[in-house]
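The other protein chains are all here in position, but one chain of the complex has been omitted.
Should a chain be cited, it is by its letter among A, B and C, assigned in written order, with residues numbered from 1 in that chain.
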Amino acid sequence: MKFQPVLDEIDAEIRPLLGAGGTVASYIPALARVPAAQFGMALRTCDGQEAHAGDANKPFSIQSVSKLFTLTLAMQRLGEALWERIGREPSGNPFNSLVQLENEQGKPRNPFINAGAIAVADRLLSLFGREAKTDVLELMNSLTGDPISFDVEVAASEAATGYRNYALANFMKSFGKLDNDVETVLDMYFHQCALSMSCVQLARAAGYLCRDGVHPWAPGVNLLTERQTRRINSLMLTCGTYDAAGEFAFRIGLPCKSGVGGGIVAVVPDQLTLAVWSPALDATGNSLLGMKALELFVTKTGLSVF
Amino acid sequence: MKFQPVLDEIDAEIRPLLGAGGTVASYIPALARVPAAQFGMALRTCDGQEAHAGDANKPFSIQSVSKLFTLTLAMQRLGEALWERIGREPSGNPFNSLVQLENEQGKPRNPFINAGAIAVADRLLSLFGREAKTDVLELMNSLTGDPISFDVEVAASEAATGYRNYALANFMKSFGKLDNDVETVLDMYFHQCALSMSCVQLARAAGYLCRDGVHPWAPGVNLLTERQTRRINSLMLTCGTYDAAGEFAFRIGLPCKSGVGGGIVAVVPDQLTLAVWSPALDATGNSLLGMKALELFVTKTGLSVF
Amino acid sequence: MKFQPVLDEIDAEIRPLLGAGGTVASYIPALARVPAAQFGMALRTCDGQEAHAGDANKPFSIQSVSKLFTLTLAMQRLGEALWERIGREPSGNPFNSLVQLENEQGKPRNPFINAGAIAVADRLLSLFGREAKTDVLELMNSLTGDPISFDVEVAASEAATGYRNYALANFMKSFGKLDNDVETVLDMYFHQCALSMSCVQLARAAGYLCRDGVHPWAPGVNLLTERQTRRINSLMLTCGTYDAAGEFAFRIGLPCKSGVGGGIVAVVPDQLTLAVWSPALDATGNSLLGMKALELFVTKTGLSVF
Partner (left out) sequence: MKFQPVLDEIDAEIRPLLGAGGTVASYIPALARVPAAQFGMALRTCDGQEAHAGDANKPFSIQSVSKLFTLTLAMQRLGEALWERIGREPSGNPFNSLVQLENEQGKPRNPFINAGAIAVADRLLSLFGREAKTDVLELMNSLTGDPISFDVEVAASEAATGYRNYALANFMKSFGKLDNDVETVLDMYFHQCALSMSCVQLARAAGYLCRDGVHPWAPGVNLLTERQTRRINSLMLTCGTYDAAGEFAFRIGLPCKSGVGGGIVAVVPDQLTLAVWSPALDATGNSLLGMKALELFVTKTGLSVF
């Protein structure tokens, strides 16, 4: 299948809708001032075909999409041991809820809610020490072939105002579920959320998820086993999009991971990875036009897992 | 692909494990006395190939697997209006929890937890009146080509001791979310759970789920639209197996609906439907060897959505 | 102290406020049609002085005030064993919540929330069998010297529409915390709530609560021990007025038990018992002018425990 025409069509359908709905994340100034009326999309197939449309090369704050990559690093190194501290089931609660954490003694339901990603960050720090942030950057560089960096203003903003995340981290610490300092863990977490990447870079970086774990640019290198890759894809489908996992599974039918910066990464297993970006969010915190674009993609290509 | 050898292999691997773990549902005598050491499996492909192994023709109490079929009837008749009373997201809570129902004013999270299926039963009663039970039987007869019946002893047992379900139904009624009498709604619900079917019958009956909604025996008849069928498959994947949806998505990677009678129906979209049965359950209420058999099936055939 | 002038003053201050705020309980027709603009008050001291004002002799539905008397019967007969099934701490949740019950395995927090009173009714049925309702009436007759009866229309209304209470009772039954049939237990509970009594009768009936457990008319008869009486008074103060226990403790500072019929019984330990009635309720389900009248009483007499 030729994908460039598909993306062009989607871009043509989405562009008139820009600015018509949704709200840009406003909890930190660096995100709040991103113009809403932007849209980009990019994909890369397993056999190396690329396509892109709109603002596909414009970097944005990937936010929770980063949870994919830190989870990957942690699974690489820890294998099954990772799951002693983190569950793998949908939470049924808001992404930043503390209720379930209290009832379940500080063990987060899955690695894609904030508490779970904070627990993953803690594991990475125990593995890599203070260099953990560098290891994340190195992974992103390797996965994209580009020099990826943290948006330090975004990271500083999160650190200055991320009270809910401080609450989550301290709460887990109170249950003995974090080994490192709360400050250090959150510094790591806020930086990973502040990774600045474009759709093209994200579509490339996620490539191992449609290749049974094989590095997108180095065919001989397995980042993850086939089984671990399936684990991530299934977690994306059941838990990757905040409170809208059921809606995504139905409307899009692909494993997706979204972020409040307006980015969404989607996986068509064995075929391609896809990234969309549009900063205006719906009530569930997912990109309004990003979802729309993915839905159009699935409709036009028939590429859904269901 | 020839499936009969695959099922024979699975049967050979599962049989030595019979009786080694898990517990038969014990909350009603009619289920408690089912011998644990039984296993059956059956599948039917979109082009009519059938295969089966073990106790594939032995009828068992399908219990929550019935939620698939009543949901289908309700979607047929009500379309989108069904979702005014029932959500479509994972609950993150036990299948019979009342907590979320209280916080969400009596609206069940999805049609596959008990509260949701009770709400579906209420909708069916409003549509079909007292004949609703007959309509369910007629659907099952049509889907299997066999005369399907309720196990009246099981239904009576559920009615006599199903206090938690009485609590759920009265609770929804107190929020004005059931239109019919609690007794009538639960009579319907207890009967649907008491449907007695074999793996062969279930694999055939679910056939429309791998055919984009087309009746398994009547190619010209659409039970559901393609879109509605996708909705059901995605709900099965995210919510179909109690608290173990994440684990099923990972280990099996197929839309599944399980029941405490030990049955599980699985869908390989566009290819086949599959039913397994083994009465001993794991701690999440899913058939222990049923899950194992599905996992073997996916491993041997590579047929997983991820 | 002469109390008749105090009650006359209060009546004069309350009467202009009649009809100005609050809402009559509307969940059953028999309560909904009670005219809001009524007010009565009565007291009886330990040495037999009586005083009353307004509609003090008009019978009303005592509703949850009845929980006092069934608790008394249960404590008489069961002693400490009663507390195996019922807690004694404030719930911090609405009177008809199921959430806490789920988290605490069907054990109600205290005997003054609905779940707790239903558990008490179950205990009474186990003690007295089908005659339990008669035993309640006999207690009330003995405590008042009048022939007290159930308002059968109110009881029938509650039975027809009390879905939340059916949910609570079935929920406890599902945890094995009720020994009798749900229907029988609720029949008992709905009847006790439908006791029809006046302020004068209630003030007299509660007299043992200011007499260390001694029968209000039979000085030689102990209904309860001094210690048990203190237990009831302390439960009234901490749990007797739905979600407003803290507010009652502050504004009134007396052990109180309220009902949605608009009645409130208050105890001044060692001195007197007091009943007020006005059907219009505030947002917490307590009689708006009843609270006001009690507050005036405490201010005018200085009779508060704090």
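Criterion: a residue touches a chain if its C-beta (ideal position, glycine included) is under 8 Å from a C-beta of that chain, and two chains touch if they have at least 3 such contacts.
Just so it is clear, the structure is predicted and the values come from calculations on it, not from any experiment.
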Handout entry: Contact set of the excluded chain (shown chains only)
Key = A, C
Handout entry: Hidden-chain contact residue, picked from the options C:G54, C:P255 or C:P279
Key = C:P255
Practice task
Return the single residue from C:G21, C:G79 or C:G92 that touches the missing chain.
Solution key: C:G92
Problem - Chain not shown: contacting residue from A:Q63, A:S97 or A:N180 - result: A:S97
Completion exercise
Full-complex touch with the removed chain, picking from C:E13, C:E50 or C:E247, is C:E247
Fill in the blank from the handout: Those residues of subunit A that touch the unshown chain are 97-99, 102-103, 163-164, 166-171, 173-174, 182
Completion exercise
On subunit C, the omitted chain is touched by residues 87-93, 100, 109-110, 230-231, 233-235, 237-239, 243-247, 249-250, 253, 255, 269, 304-306
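The criterion applied here is as follows: only the chains that are shown with their structure count from here on.
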Fill in the blank from the handout: So, in whole Å, the Cα centroid of subunit A is separated from that of subunit C by 56
Handout entry: Overlap residues in subunit C, where contacts from two or more other chains coincide
Key = 103
